[in-house]
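Here we show just some of the chains, and they stay where they sit in the whole.
The chains carry the letters A, B and C, assigned in the order they are written, with residues numbered from 1 in each.
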Amino acid sequence: MTFNGDGRNVRVGVIGAGNIGADHATTLAREVAGAEVVAVFDPDPARAAAVAEATQARTSARAEELISAPDVDSVLVASPDETHPAMVLACIAAGKPVLCEKPLATSLAGATEVMEAEIAHGARLVRLGFMRRYDPGYRAAKEVIAAGELGQVVVLHCVHRGKASAPHYTTAMLLSNSAVHEFDVTRWLLGEEIVAASVVAGRSSPYAPVGLHDPLIVLLETSSGVVVDIELFCNCRYGYDVRCEVVGTDGTICCGEPASTFRTATGWRRSSIADDWRARFHEAYRAELQDWVESLRRDEQRGPTAWDGYAATAVAEACVAAAADGARAKVELGAPPSLYR
Amino acid sequence: MTFNGDGRNVRVGVIGAGNIGADHATTLAREVAGAEVVAVFDPDPARAAAVAEATQARTSARAEELISAPDVDSVLVASPDETHPAMVLACIAAGKPVLCEKPLATSLAGATEVMEAEIAHGARLVRLGFMRRYDPGYRAAKEVIAAGELGQVVVLHCVHRGKASAPHYTTAMLLSNSAVHEFDVTRWLLGEEIVAASVVAGRSSPYAPVGLHDPLIVLLETSSGVVVDIELFCNCRYGYDVRCEVVGTDGTICCGEPASTFRTATGWRRSSIADDWRARFHEAYRAELQDWVESLRRDEQRGPTAWDGYAATAVAEACVAAAADGARAKVELGAPPSLYR
Amino acid sequence: MTFNGDGRNVRVGVIGAGNIGADHATTLAREVAGAEVVAVFDPDPARAAAVAEATQARTSARAEELISAPDVDSVLVASPDETHPAMVLACIAAGKPVLCEKPLATSLAGATEVMEAEIAHGARLVRLGFMRRYDPGYRAAKEVIAAGELGQVVVLHCVHRGKASAPHYTTAMLLSNSAVHEFDVTRWLLGEEIVAASVVAGRSSPYAPVGLHDPLIVLLETSSGVVVDIELFCNCRYGYDVRCEVVGTDGTICCGEPASTFRTATGWRRSSIADDWRARFHEAYRAELQDWVESLRRDEQRGPTAWDGYAATAVAEACVAAAADGARAKVELGAPPSLYR
């Protein structure tokens, strides 16, 4: 597929008009070159209508209708996690490129089904919304590692904190929905697979809703022996704070939220911390969407794949098992199918 | 003028294909929603052709031809400083919106001519490229000041450093081309005019080319009595480092280059400093261009005006006089014409 | 014992004239009020003589002679780790106050013997050299925790890095000699005991000597459920870097090496990292020694005790076991003897 020949915009249909869907849609419409939002679907018609109006798009009555619409060149899936596989499968069936918000699936079975469908289709259509790969800090870390400037990486320290989780958030979601970012970051930064996972649950914060053990410490081991510790804490109350320190045999690199200002008053000097993922990673989301649109216009393949989504889901599933029985769980991925090499 | 009705892109003609013109053109083509570069002019045809190819535009043989082309909706002027007034006057004559890189003019006479032409035209067409107004740090500073969180502003400290100036850079250019950013930042942050300027020239760096006294210290006073000191140092060798500290009676805010990573090795922990204005302010330039395009599509008036360009040039001219005779020079602007209120 | 009555200096005998013994001796002689070094012992007579000369003290032929000398009011033990119990036991037998460098012992048996001797003596004579309790950053963290400003502590992240270990350094020493600081910090900051320990050994740095697995990740759990992760990395090559982040349900506090300057050059802005423990913690050592001397002069009991030394050794022993078999090791301390409550 090429959009390049006639300089035409890529026409995107957006499925899911919740927080992140609305955010993606307006970013596509207002800040991404070469894109236009043409259709929006959400089970809540009011929500769909609001986003459609803000982006000068129409609403679709059903997801299937949106996916099959002739003027929808590509699809952005930002519906609830558990619906991701069905939506992406429909896109593959329609032969349309799709950017699926993470996670690809909440179960390995779901992820497998998507991956197999794409393999059967014979060409990559699916990109995963691992937007940290587009954050300047993480990109700098990857470059420094790749250039060998840290020597061999030996340890990764990750912190993933949010102000307050949704009321229904569960321990399993903390792993499959939140930690999945760190699983992808680990694989992407190091260029190798995660082979084992453990979960340590100490005291839980009284601010966590029932059913959610928060914080958790996750320990990962990679194929070459890098140890990764991850603090997941989605009810830390003070802000959205995501950081990563890569420790190598010859030096370290640490990325976090850049501070654009410092203020002083009454005894302190401070920088601000983002309120949520939107404030922290807006630039990364914009860059992700721009790169997706550009890759479609140039008919180029790049970005996180269904295999990346599958691998992250596999680690999440291992973590859920490890959290349940307190033991170290192995992750066995095997080699990536040829479509993803 | 409205581009909004039919959702059509704003078609931009770019005059000047040097460093900043090329940068603007590719940003418009690749990262700005709703814009497209249709024509490029540069006296150097090879340079024009390269930018035109990168942005899928055509080249124009002459600036006037570009400005009058029917498919050029608006013009971006990034030609050498001394040509700015002529280019902008031609755009006004053609009734086309124009984003003019700073400075508006290298002399007050030039700036006056442009402003008078726009007033005669009877509507604002000119925007000035004071992109710092779109930098997150400067924006945060403005918000904090406007909210009264610093009390009354009493002092502004500015630092403006670059690695190495162009060989032909002169002391006058240091004031009219570089410091003009600080003049605008001062006026914009404080919402008041600069009324006097002094220049202190101490020891000059041996790395400065002949004809350039570098660094200089500029002292400004505003109408309410805020004192502004500015260090201009365009041959500091280590990087492009632009910072500003606003001191109020109830606190301070400081903005500079955000650090997205920290590295450790051999005895230090460090963050990187941008190599040039491009690395430091790319996001601000993108936001500036996006806002310009959006304002054109919505037929809204906003952003720095010809009056802002005129005022900055007036301060620059006062500084040049102050540098020449070592005395404090007054700046007398009078009230802004009604078009700019 | 009181030294206060006549304003006389506390006369200290120093056992061990290696790096840390020499450092303590000169600090006592040159920077501590109310102290004087009177005797120095080291099996290497040249080393002893050099320190004695620098501090205007005499050398002792044997440790026992130093301990029993009538003009030695108190003893500072900075001999090799494995000799600590014997030295401290001799001090207790002589009824003399002793400041023993950490660890109290390299085995739980040794630590127990010391503790029991002190209990039999019936009064506290032993202080342990856990100098981080005197570091401004750690002290601030303790105050903030104690004031409840973080809510309940849930996680502690510790990093303990050094440039290069001694050639003979072993994995057991990494735990009993280095990590023992973090064991004490954890107990002291939280005011509770460590109940379990695990050790994760991933890839080891090629710069680590044979017999040392470096880095290690240690995981501790405290009685109230706080999870502590510790990165131990004594061959990180870039400097001595010790940090700690305390995560509470209502906020966090992080302490590390304060940066007294920032430099810019060739593309970076940087602060320096200490070369070794001396540069990083000199102030803490001085404050520790001053506080010890002052407590002796005022006949007051404070500072880390033999029980603190015993507890840290117990955790170290559990870690050694955990490292050996890869399993989680419990730490069972029981209640502190009444002398230490």
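The rule is short, and it goes like this: a residue touches a chain if its C-beta (ideal position, glycine included) is under 8 Å from a C-beta of that chain, and two chains touch if they have at least 3 such contacts.
Please read all numbers here as calculations on a predicted model, not as lab measurements.
Student: With 3 identical chains placed here, how many copies of the sequence make up the full complex in this file?
Tutor: If we count all chains in the complex, we get 4 identical copies.
As a convention for this text, only the chains that are shown with their structure count from here on.
Student: Specify the chain most distant from chain C by Cα centroid.
Tutor: B
Student: Would you identify the chain whose C-alpha centroid lies closest to the centroid of all protein C-alpha atoms displayed?
Tutor: A
Student: Just the number, please: Cα centre separation of chain B and chain C in whole Å.
Tutor: Taking the average C-alpha coordinate of chain B and of chain C, the gap between them is 57 Å.
Student: Using mean C-alpha positions as chain centres, tell me how far chain A is from chain B in Å, no decimals.
Tutor: The mean C-alpha positions of chain A and chain B differ by 37 Å.
Student: Distance from the CA centroid of chain A to that of chain C, rounded to the nearest Å?
Tutor: Chain centres of chain A and chain C, defined by C-alpha means, are spaced 44 Å apart.
Student: Would you give the residues of chain A that are in contact with at least 2 other chains, written as numbers and ranges?
Tutor: Only 250-252 qualify.
Student: Help me check something: in the complex, which residues belonging to chain B touch chain A?
Tutor: 7, 28-33, 35-36, 56, 135-137, 140-141, 144, 149, 250-255, 258-266, 272, 283, 290, 294
Student: Which part of chain B faces chain C closely enough to touch in the complex?
Tutor: Residues of chain B touching chain C: 237-239, 241, 259, 264-273, 275.
Student: Okay, in this complex, where on chain A does chain C touch?
Tutor: 151-152, 154-155, 157, 159, 200-207, 215, 217, 219, 221, 224-227, 229, 231, 233, 235-238, 247, 249-252
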